[in-house]
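All protein chains but one are shown in place.
Let's look at chain A:
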Amino acid sequence: MAACSVEALLAKAEQEEAEKLKSITVQKDLDLEFDIGNLLASDKTRIESRDFRGQKKEDFLRSLARDNTQLLVNEIWKLPSERVEEAIVTKLPDQTTPLPREKPPPKPRPPTKWEEFAKLKGIQKRKKTNLVWDENRVDKNEYNRLKNIARAQKVKLPGVGLIPTPQQSKEDLVKAVSVARTSTASAGRFQDRLPKEKPPRKTGKKRKFEPLIGNFSNEKQKQLELLKHMGSKKPQLDINRAVNKQMREENREEAAARFKKGGKKGRKSTMSGKGGKGKGGKGKGGPGKGAQGKGGPGKGGQGGKSGGKRRGKLGKH
């Protein structure tokens, strides 16, 4: 009896399972093409036109969609799954369907100023040395051991920057040089520099300023003295002023010459006409005007000169 019932139970269970699986398994004439990366399943079976008549259309499409989706999901379940915070996830494989570009391809951009310069000079891109992190415990331990000894014996160490390293960068070397230079009895003050060595940039001396509200009269005195010093340092012979002066003189002489010429020309042309009177008048007018001409700009020149600073005795005006 028990065996009979067990058999019956087993058979029943098998039947139920088969029913369940039936809904999971799908019979297809042609296998679908899967692109799991894109969650894409392509069904290439031909569709009969009689399935598309009237009411049957909706049912047909629905069942088709359901079957294909079931197959796709089956494929996804075939991938290795993992559990992440109460959800079972799987990593999708790479996409196999090539998709067209969303945006047009980037246009070649014009070379930057540096790129042009580098091309011109033939500068190549230089990769930095690929120094890797040294996992070696031995060297680290050795260094720490030495440090401990130094601390125990109260020996002063030069500084963090001077760790013995196989590859020393430029900054390390510069630091080492400056440390070596200042480790003399007078802290490097009288240490000569090598021919091409540049002077140290940071003197380490703190800048000291005058107090904010110091002695006002002292301050004034210093400033006035500075002004006096600046004033005296200005050159006596100012080239620009000399040139301008020369130009002024030349202009004046030209003007005077023009007046004289004007007088002579006038006389020649009116010789026949108003004769003596004209001559006499012009004659007096000529040198008179000329003299006045020299006097006028001369006075102006003198005035101008006295107005500005007298810069040295430049010849005779």
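A few comments on the model shown:
Assume contacts are C-beta pairs under 8 Å (C-beta built on N, C-alpha and C of every residue); 3 or more make two chains touch, one makes a residue touch a chain; residues count from 1.
One rule holds in what follows: contacts and distances are computed from a predicted model.
From the set "Glutathione S-transferase", "ACOX2 oxidase", "60S ribosome subunit biogenesis protein NIP7 homolog" or "Neuronal-specific septin-3", the protein name that UniProt assigns to the chain left out of the figure is "60S ribosome subunit biogenesis protein NIP7 homolog".
Here the missing chain is touched by one residue of A:120, A:138, A:152 or A:212, and it is A:212. Screening A:28, A:193, A:220 or A:258 for touch with the missing chain picks out A:220. Panel shows chain A; residues 209-214, 216, 219-220, 222-224, 226-227, 230-231, 240-241, 244, 247-248, 251, 304, 307-308 of it touch the chain omitted from the view.
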